[in-house]
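Below you'll find the structure I mean.
Every protein chain of the complex appears in place save one, which is left out.
Up next, subunit A:
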Amino acid sequence: MTTRDSSFQVDSLIAEDIDAYLDQHQHKSLMRFITCGSVDDGKSTLIGRLLYDSKMIFEDQLAILESDSKKVGTQGEEIDFALLVDGLAAEREQGITIDVAYRFFTTEKRKFIVADTPGHEQYTRNMVTGASTADLAVILVDARKGVLVQTRRHSYLVHLLGIKHVVLAVNKMDLVDYDQATFDAIVDDYTAFAKEVGIEEFTAIPISGFKGDNITAKADGAPSSNTPWYSGPALINHLENVELANTAAQERSFRMPVQWVNRPNLDFRGFAGLIASGSIKPGDPVRIVPAGKTSTVKSIATFDGDLDEAVAGQSVTLTLNDEVDCSRGDVIAAAGDPPEASDQFEATIVWMDEAALKPGRGYWLKLGSQMVTATVQPPKHEVDVNSFEHLAAKTLELNSIGVAEIATDRPITFEPYESSRQLGGFILIDKFTNATVGAGMLHFSLRRAQNVHWQPTTITREDHGRMKNQTPRVLWFTGLSGSGKSTIANEVEKQLALMNRHTFLLDGDNVRHGLNKDLGFTETDRIENIRRIGEVAKLMTDAGLIVLTAFISPFRAERRLVREMIPEGEFIEVFVDTPLEVAEQRDVKGLYKKARSGQLKNFTGIDSPYEEPENAEITVNTVDMTPVEAAEYIIKQILPLK
């Protein structure tokens, strides 16, 4: 690693005319790229070389690197550049890359941020993370091995994430005697397969990260003397000259998701955000989506004074000429060409969590500055990232990719991912662990969402309640099988009837005979069971009824899902707290016996979990109370009913 090439030769300018150097440096553009490939393809060596050649490794760091290389390195006496990027203790212990690392280097023309993603099994999650912000991908192939499974996977992911610029870097050319035929054969191979993936264009470069061939061009721009047959650019020169997407984004229509409303005083109301696409000038007509109100831009306010124009990629604050309603989550868009809003979509989802996707469960969905609750349908198919075959799937496991329909609890403003990363890319967040569990790319909204509108009704739910002289409510009984839910709910209903209240009791078994007879007892089916019951209970409260439900409803997430469907204060969780031993002893329906003997699978409390309520409004203990006493207690808790 000794040769230094023209792109990095700025030392003299720094020493002689620092101001000229800074002026030049200041006007550089920024490119983010990702490197990927198989485990031993020489990725770390390449990155190490780029950092070293661009003076990003200092002497004290190099000294540490040298001593670390001797201690834990894998290159014998040579410097192990992998240690530059694998910085975590756990990574060194295990000799693997756990996570994405971001590295920086600069050439005369451009500044670079490179996301180094691991080639290991956990590739998908980390690849997607690194690729999501990249303008370009360098896919490394070992010249001795050619296109491998991993090359195919990574190329697929790169294409999926919408990276337009792909470089096929055929590395270790020194180990195949710089043989042109070898290079050409790999390029032919990759060309055929790239078409299959959907990659229209790529640039192939024969390199040696170790020897430095075609990494940077010589002063006269000629390629390495070892590859006289190659006439294309050196890697660095190519990276320096690729046209960046941030100018392309300016050509599209204006969109700015509103992040924050700035109100320092009564005279100023500004909408802060990062411009996703297009450009904007004072006087331009805009539309606030989804509400649809229009106005014109009054000013583009910044700390450095008002701007005449702002473009995609800038963080600005807009003020408008009208007092329109606009807040975080809204999108300010070109009045003549606004994006659409919908609540049902098809999307590609990459699952990133150890716990598999639970179709039907509510997850937080964050897209731009919008945060909504979303439920995912069972996938239409999963994609085998090796063969690109579509496989049947009921759910998505860690690192798998599938296509599924998604419904959100209110319309969100979006664009297909293909045309906008900012308005088409989203993350899914688990509501209990708060972990980021999935990443998605929206394709299109489903027609049915566009054509089914809420029908405004004249007689409201309040009217229905008033006529029945009561406030509608849901009394949601939860507890183990045999805890006494149905018995107590029945008793509560009887007593309410005596008080002239209009009620309805939804019972687990009864609903499964009709509405939900297509559902089994897997986790996914149980979630759907509860969702449907929630919807029915909601309709019944809209009709003014007091609804009692008696379902095991074992998962907190689903009980919360229903709680969120019902107006605040009208959902009352009643925990029928009976220890498992007691419920099992009672075994009214003989189900525990069947479950214990293995005749009944997925039985709550035996081989399927029951998550006790953490903040139930009412708890009754059936060991100390009779069903009648429990019912009286519950009614006392909800009185007065109006």
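What to note about this one:
Keep this in mind: a residue touches a chain if its C-beta (ideal position, glycine included) is under 8 Å from a C-beta of that chain, and two chains touch if they have at least 3 such contacts; residues count from 1.
Here is the rule we use: contacts and distances are computed from a predicted model.
Going by its UniProt record, the hidden chain of the complex is named "Sulfate adenylyltransferase subunit 2" among "Carbon-monoxide dehydrogenase small subunit", "Protein arginine kinase activator", "Sulfate adenylyltransferase subunit 2" or "PaaI family thioesterase". The residue from A:244, A:335, A:403 or A:557 that touches the chain not shown here is A:244. Touching the chain that is not shown, out of A:175, A:242 or A:274: A:274 (per the contact rule at the top). In the full complex, subunit A contacts the hidden chain through residues 11, 14-15, 18-19, 21-22, 25-30, 55-56, 58-61, 64, 68, 84-85, 87-90, 92, 98-104, 106, 110-111, 113, 125-126, 128-129, 132-133, 244, 246-247, 250-251, 259-260, 262-264, 268, 270, 272-274, 301-304, 309, 311, 313-315, 317, 328, 352, 364, 366-367, 369, 421-422, 425-427, 429, 434-436, 439.
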